[in-house]
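What follows is a single structure, written as structure tokens, with notes after it.
Just one protein chain is left out here, and the rest sit where they should.
Up next, chain A:
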Amino acid sequence: MDSPKAHSDQRYIEALLHNDSVMVREIYEKFSGKVVAFIKKNNGDDSDARDVIQETLIVIYKQAFEKKLVLTCPFDAYFFLLCKRRWWNKLKNTDRKEVTIEEDLASVDRQSEQTVDSTELYELKSKLLIDKLNAMSEKCRELIKLTMKIDSMKTVAEKLGVSYAYVRKKKSICMGHLTELVRKSKEYKNINEL
């Protein structure tokens, strides 16, 4: 994307980034009623709605933090569609009885849909990464986590009580291993086909 112009609703994204409780409350008051009504109409209850809303807001926060999410559509449409799809996926993954949720395509404009897609893609990628990281040996996992948290490799070496050269070498081996796991997974191939 070539630096798109942010929608004025970008302020809600900023609110999540800055943990602004007044604005967060506004998000609930303005945009959540619709989500709750939708979920209740489709086999869910208040507590389902509560989870879906919270999870969705956390994903938006993470994408905004990591990838500088720029909203080019109204927050309302973006948020509602994300929640809707999340609920739909949850229904698909549980034994709840078959339900069909009609995606009212006419009401979704392309811009919102694209932003929603980017958020969903982001979530799939981070999930894949965490899954693969967890599949690694504990030694590698700890080393990777530590080197991500602490910028200086010298400090990491001191913390682990090993030499600087060893940490550098071991890190590149572990990271290489992780890269291979990610690159060769079928999820990664699927994601890149999207």
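Here, a contact is a pair of C-beta atoms (placed from the backbone, for glycine too) under 8 Å apart; a residue touches a chain by one contact, two chains touch by 3 or more; residues count from 1.
The rule is simple: contacts and distances are computed from a predicted model.
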### Query
Which listed name, "ABC transporter ATP-binding protein", "HTH luxR-type domain-containing protein", "Tetratricopeptide repeat protein" or "ABC transmembrane type-1 domain-containing protein", is the one UniProt assigns to the chain that has been left out?
"Tetratricopeptide repeat protein"
### Query
In the complete assembly, which of A:K5, A:K41 or A:K149 touches the absent chain?
A:K149
### Summary
Per the whole complex, from A:V24, A:V70, A:C140 or A:L160 the residue touching the absent chain is A:V24
### Missing-partner contacts on chain A, residue numbers
16-17, 19, 21, 24-25, 28-29, 32-33, 36, 46, 49-50, 53-54, 57-58, 61-62, 65-66, 125-126, 129-130, 133, 144-145, 148-149, 168-169, 171-173, 175-180, 182-183
